[in-house]
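The complex appears here without one of its protein chains, the remainder shown in place.
Chain nomenclature is as follows: A, B, C, D and E, assigned in order of appearance, with residue numbering initiated at 1 for each chain independently.
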Amino acid sequence: MTALATLPPWLMLLVAALLVLGSTLTLLGAFGLLHLKSFYDRLHAPTLGTSWGTAAILLASMLCWSWVQDRVFVHELVIGLCVMVTTPVTLMLLGRAALHRDRAEGQPDIPPAPDRGEQD
Amino acid sequence: MTPDTLLWLALTYAQIALALAACLATLRMVRGPRAQDRVLALDALYIAIMLLFLVTGLRLGTPFLFEAALVISVGGFVATVTLAKFLLRGEVIE
Amino acid sequence: MEGVLSGAIGVLAASGIWLVLRPRTFQVIVGLCLLSYAVNLFIFATGRLVLGAPPIMPRGGFIDPTAYADPLPQALVLTAIVISFATTALFLVVLIASRGLTGTDHVDAQEREP
Amino acid sequence: MSRFLPHPLLSCALTLMWLLLTRFSLGHLVLGSAIALFAGLAFARIEPQAPRIRAWTPLLRLVGIVSVDIVRSNWAVARLMLTNGRHGARKSGFVRIPLRLRDPVALAVLAVVLTATPGTAWLEYDPEAGTLLLHVFDMIDEAEWHALIRDRYEALLLEAFA
Amino acid sequence: MTPGPEHLIIAPILIPFFAGALMLIYDERQRSAKLAISLGAVMAMLLVGVELLMRSKGSALTGFNDIGFYLLGDRGAPFGIVLVIDRLSAMMLVLTALLALPALIYAAAGWHRQGQHFHSLFQFLLMGLNGAFLTGDLFNLFVFFEVLLAASYGLLLHGGGQLRVRGGLHYIAINLTGSLLFLVGVSMVYAASGTLNMAHLSLMVPMLPEPQRVMLHAGAAIMGLAFLIKAGIWPLSFWLPTAYMAGAAPVAAMFAIMTKVGVYVLLRLALLIFGAGAGASAGFGAEVLIAGGMATVVFGFLGVLASQGLGRMAAHLVLVSSGTVLAATGFVLAGGPVQILAAALFYLLSSTLATSALFLLIEPMGREEGGIAALLALTADAYGLDEREENRQPEVGLAIPGSLTVLGICFAACLIVLAGLPPLSGFIGKLGLLQALVASGSATGPMAWIFVAILILSGFATLTGLVRVGIQTFWASDGAPPRVLALELAPVVGLIGLLVFLTIKADVTLGYMNDTADALLRPSIYAQGVLGAPRAEDASP
Partner (left out) sequence: MIEENLLLILVGLPFAAALAASTVPTTAHSAAAWVSGGLLAMGLAILAVLHAPIAEGEVLRSTLAWVPSLGLTLTFRMDGFVWLFASLVFGIGILVLIYARYYLSKSDPVPRFYAFLMAFTGAMLGVLLSGNILMLVVFWELTSILSFLLIGYWHQGQAARDGARMALIVTGLGGLGLLLGMVLLGQIVGSYDLDRVLASGDVVRAHPLYPLVLALFLLGCFTKSAQMPFHFWLPGAMAAPTPVSAFLHSATMVKAGVFLLVRFSPVLGQTELWFFAVTGTGMLTLVLGSVIALFRHDLKGLLAYSTISHLGLITALAGIGSNGAILAAIFHIVNHAVFKASLFMAAGILDHETGTRDMRRLSGLIRFMPVTGSLAIVASAAMAGVPLLNGFISKEMFFAEAADWHNGTWLDNALPYLATLAGVFAVAYSLRFIATVFFGPPATDLPKSPHEPPAWMRRPVELLVLVCLLVGIAPGLTLGPVLNLAAQAVLGPDLPYKAIHVWHGFNLPLGMSLIALGAGVALYALAGGRVSQGPEGPPLLHRLRAQRVFERLLLLFTWKLPRQLHRFIGTERLQPQLRLILLLALAAGLATLWGGLRVSPSPLETPLNPAFAAMWLVGAVCAIGAATLAKYHRFASVVLLGGAGAVTCLTFAWLSAPDLAVTQLLVEIVTTVLLLLGLRWMPKRREEIAEDKLRPARIRRLRDFIIAVVAGAGLAAISYVVMTSPLIPNVGDWFLRNAYAEGGGTNVVNVILVDFRAFDTFGEITVLAIVGVTVFALLRRFRPSAESVALAEAAARLEDTSLAHALRVPAVIMRWMFPVMMVLAAYLFFRGHDLPGGGFSAGVTMSIAFLLQYLAHDVRWIEDRLTILPIRWMGIGLVIAGLTGMGAFVFGYPFLTAHAQYITLPLIGKVPAATALLFDAGVFALVVGATVLMLIAIAHQSLRVARLRDRDSGGQAETEGA
């Protein structure tokens, strides 16, 4: 708690709130991941963590370090951008994979592949 | 309750909450049932750990955990993408 | 923390060892990975546990070595990580080749005789 | 210009990223620019065509809208989690949405937007038919989703990208 | 003393490194250019090795034991890494080069075309070996072990095929486990002593307090296990015959020294750290070495007798050789006379050269017709999908007449050396061991007598086994004599020539070994020398 002791109280409170918000959202997401019944539902759960969960904690970190280091310290932005841009890729691939595997196994309640003629 | 202790408590709470999130994700990872569930859980685990890096860095007062967080955000992505692609195509590189 | 970390080393090592003794090549390689995690943590642990004081020095001035983590085990682990990564990769390729040539993934390249 | 700087926008962004990561100084500006230039050149090998952005204002508007949507849907989904899906009343479902959007970069932006807002998951895009299969966490009305995507996001993106 | 650092000491590492690295940049098809580079590098290594050997002999002033140091990065010991050249390491360097040259020439007859980047891998193997012989730092030793192991994996798999891949799988799995043990051991030693420098460690050991000494012993024991795996001690040696058999001939010939690296390290570390001056730690592990070494010899000669093919037999002979030196090391560590060590070193030299020659003989001896060309055609047919550059031109080179006679003479020479029959060098080594053991009989107890019996029996078993194979090959076959290239036999003849030379110059060599053994038993000279080695910065104004 060495460096953070120099923070002004309002900032402390703000940072604390952000931390609680971010971690709670992430926890909720994880809870959903464990709790929800179908894979497609579970697919939504982690986005709580990757959206505001991450954003809040990054914001808290940025505020703290910028104060402590006495300059604008925003390299957390890079992480934020990375997470935001990359999460869709993973989820898109996973969703598609699940869809295809379910279709291959003939699971019910799965939308069929779009109709297409002979191609490729 | 000074802001000081409040921040400290918030940090501790955040750490525990994130660790708990990691635990829940791990449970899903172990439980499955399908491979895609496990990958999804791993992705969530990576995110939780990345956030834990940042929070722990704050709590320990050291900025040197940032690189690890950055690398895990990029690397975790590559790892899960690879796993997902394997599920999708049965091959990683074709 | 010491207790948790030593327990962690123990669990990683035990899982790794159990896998290394299994008959399937894939089990062995996963076991080797787990074992190398355990060993890396073990080497690291010989430098004792220090929180929030990575061996990154101020530029000049007096330095109290006890305030920082021992850098040498860290350097050793770094080298060990790289080397075990390389050899694990090689082992993987060999087991792929072995599977291709022998048609089985048994470590002895033939199924156990009953 | 385009031979040495095939992706000016990207190179600028990368220089900015370099400065974010390090510190603002002349030395780092020079070093960062050099690296960004090189990265841009390398990127041009796999993506020779820089994305053509017709207008910036729709994009800025999109950013604004999405920020609000993210907060809103975060709250919505979190509440659903805490209330156990309105005590079991929540229903999720698949929606197939036809898209007019064809530009890959624009589609990628749309994917980012849909993923970043909790509650919608991009499952499958069919390039031939131009349809998108979405999974919606809290499916109340399917038509509402068609409209939301078409008007709220797709329109702006169509405006922005050539 | 010449001013400035003596770069010659690091040359045995840098020469193969640069040769190997440069050849990576070259196109794979320029094999003759690569061969030339490779040969040149090995020749240079040999010259450097001989020069270092001459220097390490020292003069009366230095007690005939001149130790050279090389402070890498100009960092003084124990903080930086230091290379140390003394009589023992110089001898090992020369031995390595002496094995490498014939192996390389043999490979030039066709083996180097059997796979990719043979020459680079070969040079890296030499780099690893030389590094392991030179380094004075425990962790750096690990690194060089890995270099040589990695290269040996590559070389073992060179040419592909089911047998190699299978042998390689076991070899790699076991050595990976060994490497992990090495790491655990090293870190325990560091935890106990706070240093990685061998010399520094040797000075600290007598003064260690009890808890740390216990930790050091445990670390040393676990680390020792890793060396023993490499040295092929029973029961950690079961991987060895399959692996050595599987390797291509020139590779197997080079492998003859691989077990000796383990033996070398044990010899060096045991005498440095647990020598007579180590206080409460003196003689640590001696019994294990004695018993294990003897068991290894027994296992080796049983294997020789039980083998059907020459390859398996040769691999077990490697074990016999290794076990003999290990047991001898144990006896010396337990306080046996210096003569045991001297004789063991001589034996090591002679048996390594002989096993290497034997490995080179296996393939031409077992060859019926056609030679490498047939082999190449076969493998290319079986595995080549689109390797168009695997040119199938017939091997170039001179096929020698009367090949069977030359082969027979070479084989007989190997047999005589390995069985310890007179008059070649194997006899001298074994005689020296017997004399020293018998002389120390009362001092080292019944173990010495058991070892004497095992030595005699191992000679007999070797004789029996090899004669069986020799009769089968040279007397019982009625096929046409094999087509053998001069390039394939020249290296063997060269190695045999070396053995004959060693026999003639036995007294000089034994004298060298005696002084070497003497120096090994006085580790304080080594230790103080390393820690007092001057930095270039301090030397220059």
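To be clear about the criterion, contacts are C-beta pairs under 8 Å (C-beta built on N, C-alpha and C of every residue); 3 or more make two chains touch, one makes a residue touch a chain.
All of these numbers come straight from a predicted model, not from anything done at the bench.
**Q** From the touch rule at the top of the page, work out which displayed chains the omitted chain touches.
**A** For the complete complex, the undisplayed chain touches A, B, C, D, E.
**Q** Which parts of chain E face the unshown chain closely enough to count as touching?
**A** 4-5, 7, 10, 14, 17-18, 20-25, 70-75, 78-81, 115-117, 120-121, 124, 127-128, 131, 139-140, 143-144, 146-147, 150-151, 153-154, 157-158, 160, 165, 169-170, 173-174, 177-178, 181, 184, 188, 190-191, 193-197, 210-212, 214-215, 217-218, 221-222, 224-225, 229, 234-236, 238-239, 242, 299, 301-303, 305-306, 379, 382-387, 416, 421-423, 427-428, 431-432, 434-435, 438-439, 452, 456, 459-461, 463-465, 467-468, 471, 474-476, 478, 506-507, 510-511, 514, 536-537, 540
**Q** Touching the absent chain: which residues on chain B qualify?
**A** Within chain B, the residues that touch the unshown chain are 12, 15-16, 18-20, 22-23, 26-27, 29-30, 32, 35, 38-39, 41-42, 45-46, 49, 52-53, 56, 60, 62, 64-65, 67-68, 70-72, 74-79, 81-83, 85-94.
**Q** Quickly run down the residues of chain A that touch the omitted chain.
**A** 82, 85-86, 88-89, 92-93, 96, 100-101, 104, 120
Going forward, only the chains that are shown with their structure count from here on.
**Q** Compare the CA centroid of chain A with every other chain's and tell me the farthest one.
**A** Taking each chain's C-alpha mean as its centre, the farthest from chain A is E.
**Q** Indicate the whole-number Å distance between the mean C-alpha point of chain D and the mean C-alpha point of chain E.
**A** 62
**Q** Going by the contact rule already set, what residues in chain A reach two or more other chains?
**A** Within chain A, residues 29, 31, 43, 45, 50, 75, 78, 87, 91, 96, 98 contact more than one other chain.
**Q** Residues touching two or more other chains, restricted to chain B: which are they?
**A** As it turns out, chain B has residues touching two or more other chains at 61.
**Q** Tell me the shape of the graph of touching chains, choosing from line, ring, star, complete and other.
**A** line
**Q** Could you please write down every pair of chains that are in touch?
**A** So, checking each combination of chains, I get A-B, A-D, B-C, C-E as the touching pairs.
**Q** Can you list the chain A residues touching chain B in their complex?
**A** Interface residues on the chain A side: 1-5, 7, 9-10, 12-13, 15-17, 19-20, 22-24, 26-27, 29-31, 33-34, 39, 42-43, 45-46, 49-50, 53-54, 57-58, 60-61, 64-65, 69, 75-76, 78-79, 82-83, 86-87, 89-91, 93-94, 96-98, 100-101.
**Q** So in the complex, which bits of chain B are touching chain A?
**A** 2-4, 6-11, 13-15, 17-18, 20-25, 27-28, 31, 34, 36-37, 39-41, 43-44, 47-48, 50-51, 54-55, 57-59, 61, 63, 66, 69-70, 73-74, 77, 80-81, 84-85, 87-88
**Q** In the complex of these two chains, what residues of chain C are touching chain B?
**A** Listed in rising order, the residues of chain C that touch chain B are 51-54, 56.
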